[in-house]
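As you look at this complex, bear in mind that one protein chain is not there, while each of the others sits in place.
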Amino acid sequence: MNTQKRVIMVGGGLAGLAGTIRIAEAGLPVDLFSMVPVKRSHSVCAQGGINAANDIARQQGYSEYEHFDETIYGGDFLQHQPPVYEMVHWAPKIIDLLDRMGVPFNRTTESQRDLRLFGGSLYKRTHFAGATTGQQLLYALDEQVRRWEAQGKVNKYEYWEFLWPVLETDDSGRRCVGIIAQDVRTMQIRAFRAEAVVIATGGCGMIFGKSTNSVMCTGAAASRCYQAGAWYANGEFIQVHPTAIPGADKLRLMSESARGEGGRVWVPRTKADRRDPRDIPENQRFYFLEEKYPKYGNIVPRDIATREIFDICVNQGLGVGGGNMVYLDLTHLGREYLELKLGGIIEIYRKFVGEDPALVPMKIFPGVHYSMGGLWTQYTAKDDLRGMAMGSANSMMTNIPGLYAFGEVNYQYHGANRLGANALLSCIFDGLFCGAGVANYVLEVVTTTSARLDQSVYDAAVRQQQEIVDRLINGRGMESPYQIGRELGEEMTAASTVVKSEQRLLQAIEALQQLQGRYQSIGLSDTGMWTNQNLCYARALGDMLKLAEVILQGGIDRKESRGAHYRTDFPDRDDANFLKTTVAKYDPDTGRPEIFLEPVETGLVPPRARTYGKVAASTETSRPTETVSV
Amino acid sequence: MASIIAGFLDRHYFLIRRLHSLTGVFPIGVYLFPHLATNSSIVWGKLLNESKLPAGQLESLGIAAHAGVETFQHEVNFIHSLPGLVLIEIGLLWLPIAYHGLLGIYFAGTGRSNVDRYRYQDNWRYTLQRITGYIGVLFIFIHITSLRFGWTYWGLMPAFDPQAAASSTAQHFQQSTLGTTFIAAFYLVCVLALVYHFANGLWTAAITWGLTVSVHAQRRWGYVCGAVGLMLAGATVVSVIGFSRLDIDAARQIEQVMRNGPAGAARHVEPGGSDVLSASPDGRDP
Partner (left out) sequence: MVAPTTEALQTRSVRFRIKRQDRPGLPWRWESFDVPVEPGANVISCLQWIAANPRTIDGRDSNPVAYDAGCLEEVCGACTMLINGQVRQSCSCLIDQYAPKDGDVMRLEPMSKFPVVRDLMVDRQRLFHALTRTKAWVPIDGTYHLGPGPQDTPQSQQVRYKLSECMSCGCCLEACPQYKLEEHESRWDKAFIGAHAISQARLFNEHGTGNVLASDRLETMIGPGGISDCGNAQNCVKVCPKDIPLTESIAAIGRAVTIHSIRKFFTGK
């Protein structure tokens, strides 16, 4: 057995890879686990770009501080401010680093890195590589990890699914000492030892059935940690992106960069206008975002744009052809410009819809996109709150020592609403900044190496997972996991996305409990023990059901509206009671979440009203009143 | 043994592959130009109609002049007059061909055509390159052994006589037990295959060596190679037709006149017979 101290990284998206690189660089071997080859991680989907203060914006009065302020304002003041402060100050350095790694950022004629506008900012501060920025960043990190792998410092376990963290309790308390994982091809279940485990498993869009996420984004890994005792925070904050194209199997994103580059959102002024959009004259088009938000126009933050689109379609019935769609118009931008700046998404639209966005306005509608919530984590602020203490061992550590959360699965940085192009930043920042903390924890804090721990700890954990598998394989029930999964998605989308209400959420909890009941009697059509995807899905479904409850319960308990969380019965922000993090603790006896609120560190920018310069609209109401789904 | 060869191949893999590419173009490919030019002279020589024989010599014998036969014989004579011909043949032709051909067979075996699934024009091009390569090995073997070493393949391929170049070649085409059409068709298919193989090889060689990088450059070079191929194909067709239809007796008499003066034409000598071999190589100047 290898007695050297080592770290387990679960997840090979941007966060996992960045963390792997930093930890390997600190001299520790890393075992990198991913359900899919890391190069195919969900981060590959990110399109629009990554934010950072830059020289041009600086000369217009922008700086890291404005980036910080925008992020907090965009997040409706729900984030702890020191980590955000640190992150935005790292942003320009991260861009430089990515540049050095060879990311082909778009260039200006003078060979400078090109910039574009993005939601929630009036300054160009988004760096991009065509419209496949996430892909380009992921590949750059993947290449660096391959380099470490070639040197034997990183071991990849691709097609291995994380099943459970192994916890060990001694006099000093409980800590994480490894994981149980399963090879999803051979179905072998095994324990892996490590001094620290980082969870970087991304979002949970699959809980909503169709979303802009990849199929692995079930949130199951986070849910397993939660069930093992890690806290889950702000689950109710789910970002619904305003511009996606509906599909049979997923909602494909049309990046915010389409609007950042000048795309305009509109609907015909008359209801159910069935004319070809190109035949509708300018004065009969309702550019509702531009009219209501003259300052930000089409680049208001996502929660606002989404609610406005929802309002136009659902409450006012102004959607295209009377349906649930609005136009996102790029036709005035010219083909060459579009190919250069937005090629990737233009291609997606063309492939999946069969129309050319350079010629015809795109038809889009909001889709579930991102989870601001995630595993609860800690940090050590600098004394003046301006940033985090470098190398602190608790940086983004969950409430379980030795168990960390990086990336989308970490609840920090984005508060109640994430600004576009800040996620890629937070993922890489977590990896680079907090990776150093993980290394310090392992090297300096951990005294007993996991290699010296008793095998029985691991054996017991393996047995527990084996039992779950056996139960699923041997279940003879008639319920289909796919059916339950579909119903879960439909219910969650209907009850807990753009607009919510107590009554609807309670109804959803009830529906969820029924689904959980039915889950107990599922039967698998595949009971073999080789590459059984049926089993993997069914197991993840059980964990999704648990996490769904956290999302719903958080929504019920948060009796206010803030950022992406909009309650028709409590339409205003309530700082007095809810400028707090919702923290969910799993109760093993009831199987239900126990929720408590934790204050937010707002010591740098005091909360202010979040209006984005909204003016009275030409149409009467802009506040969604419906909660029913369509 | 196998492992020694494998080790050698591994170490010099690139050199071996590039030599293969090189030998395809030069000398073998380049050789095709004079070779097909010579062969087709049987027709273009006639068209140019510049008989060098003294006027009236042939008429006195009652033979129609055929400048093609003269030109062809003249070209062949030139080649055979080269000092150390065998060495040149071995060094510049047979060895390179053997190298290119044998390795070609081996390399062709490393690929597996899939035109059934991917019916792209380029894929056909690739596949044909392999097929024409195989045809080429077979053909070149038969061609050299019969026309150079006199293997007659049980009468299927009457042998070549450098002294009576045109007539013996015509015999090779016309006096096979399989009939003129068969041999003509055989030549046409095989030589056109080789012409294709060369033209396409010229095109791919430019990629292999990195001369044509952009798609545009590749396309433009494609036109050039196409033109080269068409030219060689034209020469091939012309040669085959020319020899298939040549009047053997008349040709032989012209050759004899060239070799021995008008008197010689009366003697009837079997091609390849000792009589001929003892004669002076230069027909005009005995």
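Each chain gets a letter, A and B, in the order it is written, and its residues are counted from 1.
We take it that a contact is a pair of C-beta atoms (placed from the backbone, for glycine too) under 8 Å apart; a residue touches a chain by one contact, two chains touch by 3 or more.
Note that this is a predicted model, so its numbers are computed, not measured.
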### Message
As a test of the contact rule: which chains in view would the missing one touch?
### Response
A, B
#### Entry: Among A:S111, A:N283 or A:T590, the residue in touch with the chain that has been omitted
A:S111
### Message
Take the complete complex as the reference. Which residues in subunit A touch the chain that isn't displayed?
### Response
21-22, 25, 36-37, 39-42, 44-45, 93, 96-97, 99-102, 104-109, 111, 113, 129-130, 132, 135-136, 139-140, 143-144, 146-147, 149-150, 185, 208, 210, 214-216, 240, 244, 246-253, 314, 323-325, 340, 344, 348, 351-352, 354, 365-368, 432, 480, 482-483, 486, 493-494, 497-498, 525-526, 528, 530-531, 533-534, 537, 628-630
### Task
For the chain that got dropped from the picture, name the residues of subunit B it touches.
9-10, 13-14, 17-18, 107, 110-114, 117-118, 120, 122-123, 125-127, 129, 204, 207-215, 218
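The rule is short, and it goes like this: only the chains that are shown with their structure count from here on.
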### Task
Please compute the C-alpha centroid of subunit A, do the same for subunit B, then give the distance between them in whole Å.
70
